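What follows is chain A.
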Amino acid sequence: MNKLSILVVALLVVLLPVQSGGQAEKPAGTATVTGSVKFEGKKPRIRAIDMSGADAKCSEAHGGKRLKPDTVIINKNGTLRNAFVWVKSGLEGKSFPMPEGDAMLDQKGCTYTPHVQGMRKGQSLAIKTSDPTAHNVHGYAKVNRSFNRSQPAGAGDVSIRMRRDESSPPMKIKCDIHPWMNAYVAVVDHPYYAVTGEDGSFTLANLPAGTYIVEVWHEKYGVMEETITIGDGEAKSIEFTYAG
Partner candidate 1 sequence: MKDPQYGWWLPPDVSTNGWVVDQLLAIIHWFMLALFVGWGIFIIYCLLRFRAREGHSAVYEPIKAAFSKWLEVGVAVAEGVVLVALAMPAWAAIKNITAEVPENPVIIRAVAEQFKWLFHYSGKDGVFGAIGSEFISTDSPAGVDPDDEAGYDDFWVYGLHIPVDRPVITRLSSKDVIHSFKIPVMRLTQDAIPGLEIAVWYQATDTGKFQVGCAQLCGLGHYEMKADFVIHSPEGYQAWLDEEHAALGFDDE
Partner candidate 2 sequence: MDAAEVKAHVRVYVLVFSALAVLTIVTVAISYIHLPTPSAIAVAMAVALVKAGLVAAFFMHLASERHIIHWVLILCLAFFAFVMFLPLGTNLGIEPLWPLSR
Partner candidate 3 sequence: MSAIDLPYQIEPHPVTGVTSGKLGIWLFLASEVMLFGSLFSSYVLLRVGSGMEFWPSGVEAGLNVPIGTFNTMVLIGSSVTMVMSWASLKMNKLGAFKGYFATTIFLGALFLVVKAFEYSDKFSHGVFPWVGWPEAGDPSTFYALYFTLTGLHALHVLLGILPNLWLLVFGVAMWETDRERFTGRIEIAGLYWHFVDLVWIFLFPVLYLL
């Protein structure tokens, strides 16, 4: 089955550029979708994590202070951080250039940075450890193959190649030795995805003209989607609002 999927991927890689007529070099389009993810309602009660009882090396990395988890972070402007926005449909059959290098996930101070990220199908995820303590990287994949590798202090990167789309919901990556550590990685077949940051906004630039379903995902509040039609050179905006 795995061999089959490799074969299919290989065939796609070979065939698709031919179909799309060598457009791969320049940006695929000129349309832009921007927007923000708002949060309304009651803020959840989220307790700060005290790592000191579990692993002194973890809490030392934070000067012994407690750490708020990245699960729900509401920005000052009332927007939601760490929401993953991507084009769910409308780009089928098109191919896009692959970014160079691997997607990176760092383990530092017994947390994952970044907490949520997107990456391309066929790309590798390099998981790095900067901590003086042992971790294990446990990917709870539902579509890709699950993995569970331990990574002692000072070990080299663990590199995992993602062979399939897995973005709705993204794959959860967890350290079982430090159960509060988790991260989400969305594997997408195209480059039109974004993660909301400190201002809760996102931009999907260089889209070809067309009609798309844009989906937003948040680990606690789930998914929402919106359909949008956009022409060349146009810029449209979408607002998503989660109710707490």
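For anyone wondering why these and not others, all candidates are chains of the complex that A comes from, given by their letters.
Annotations for the structure displayed:
Definition applied: a contact is a pair of C-beta atoms (placed from the backbone, for glycine too) under 8 Å apart; a residue touches a chain by one contact, two chains touch by 3 or more; residues count from 1.
Values in this document were obtained by computation on a predicted structure and should not be read as measured data.
Touching chain A in this complex, out of the candidates 1, 2 or 3, is candidate 1. Taken together, the chain A residues at the contact with candidate 1 in this complex read 44-55, 66, 69, 71-72, 134, 136, 148, 150, 176-180, 182, 219-220.
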